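What follows is a set of notes on a single structure, which appears directly below.
Note that one protein chain is taken out, while the other chains of the complex remain in position.
Up next is chain A:
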Amino acid sequence: MKTTDTLGMALFALRGNWLRSILTALGVIIGIAAVIVMVSVGQGTQAELDRIMSTLGSNRLEVFPGGGRGGGVRMAAGSLPSLTTGDMEALRQEIPEIQYITANVRGGGQVVYAEKNWSSSWQGVTEDFFVINDWQLSQGEFFQPRDYSTAAKVVIIGETVRRELFGDGEAVGATVRIAQVPLTVVGVLASKGQTGWGGDADDVVMLPLDTARRRLMGAGSAAPASGTGRPAVMMPTDRVNGITIAVARAEDLGYVEEEATRLLRQRHRIQPGAEDDFAVRNISQMVATRTQTTRLMSLLLGAVATISLVVGGIGIMNIMLVSVTERIKEIGLRMAIGGGPSTVRAQFLAEAMIISLGGGLIGILIGVAGALAVGGFTDLPIALNQNVILLATAFAVATGLFFGYYPASKAARLDPIEALRQ
């Protein structure tokens, strides 16, 4: 017997009771739609997570100066200038698992070129900074070791700053001013697009750490600032705003975090039981926490999908069993005129498959529409691709096969004599 005939017979039988067929498919429709929404939300979240990880790096730690106590008043994190370049050097030497380490100071101000100016934030950085943050250059070159040691008046600018100041003109070799300090542009960073939080990653200016500290700090723009004007706390010359650590192997992250904390407490002479005057943050954990909610929703939809598919499958099995009983005479006749057990099984299995696959296809349409709606009405990231569709189709097929097999086998095992006697 040909496959097309099997399908034709199955379709014919289903058309005879089309309302029942559609109602039977409803469970699968809902289940598959839920699978589509779940997977596209899940994949979207994962893609977002991956993107954030790739811009931040998944194997890094951030060390911030802590919020301390000043006369009983707790101060905000970062308000105590507790970290120094000495801390950075100590960490680099004491903990061999650290692959790269960089310290930075930050500030903001007008960047002036000829008659144009652009308000941006600047960072004074050390050599490893560009590696840790995976910055590439589109033009020019990185700072030379001499630039770091001599506090050379050089600067590397982000793509946004380049565009705003230079437009179509040549940037490398030009001189810009920040806080009246002339700085030579030696490189332009390749564009990174958005930051993980939607900001402009390219609106940045980088200088060697000492250049920033010696030539720009105290000029009214250095952080930490208390809002306006002068710095609230004058930065001693070796203070930094933060230290970034990258480890070679992600599994060392926890160990390095502990070691760094221990070392810094020791260096800062913090008594046992006293609070840290710094904070070590694991960036990937922070990002992961942020995506927990989305994952939870994804999981919930997954539960809905699983339950719907199981309930839908049981519905198919139930209706197919009823159908076998109802059509026992037909089955007996088909067997008498030459239909073997295998062809009878194939016909009933085909009916179950058509219900589940048809329901699956309708579910895919609804699910895609639902996923687009979720993407449109919420800020959840959505990833729709052919894998989602394939997965849903596979689920539909599996449901039909699994729940259709028993009724079909029951039909195939019928004794034609008994069946004809009905």
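Just so we're on the same page, a contact is a pair of C-beta atoms (placed from the backbone, for glycine too) under 8 Å apart; a residue touches a chain by one contact, two chains touch by 3 or more; residues count from 1.
In this section, contacts and distances are computed from a predicted model.
Among the names given as "Alpha/beta fold hydrolase", "Phenylacetate-CoA oxygenase subunit PaaC", "Carrier domain-containing protein" or "Putative ABC transport system ATP-binding protein", UniProt records the absent chain under the name "Putative ABC transport system ATP-binding protein". The missing chain lies against chain A, touching residues 1-2, 4-5, 9, 12, 16, 329-330, 332-343, 416-417, 420.
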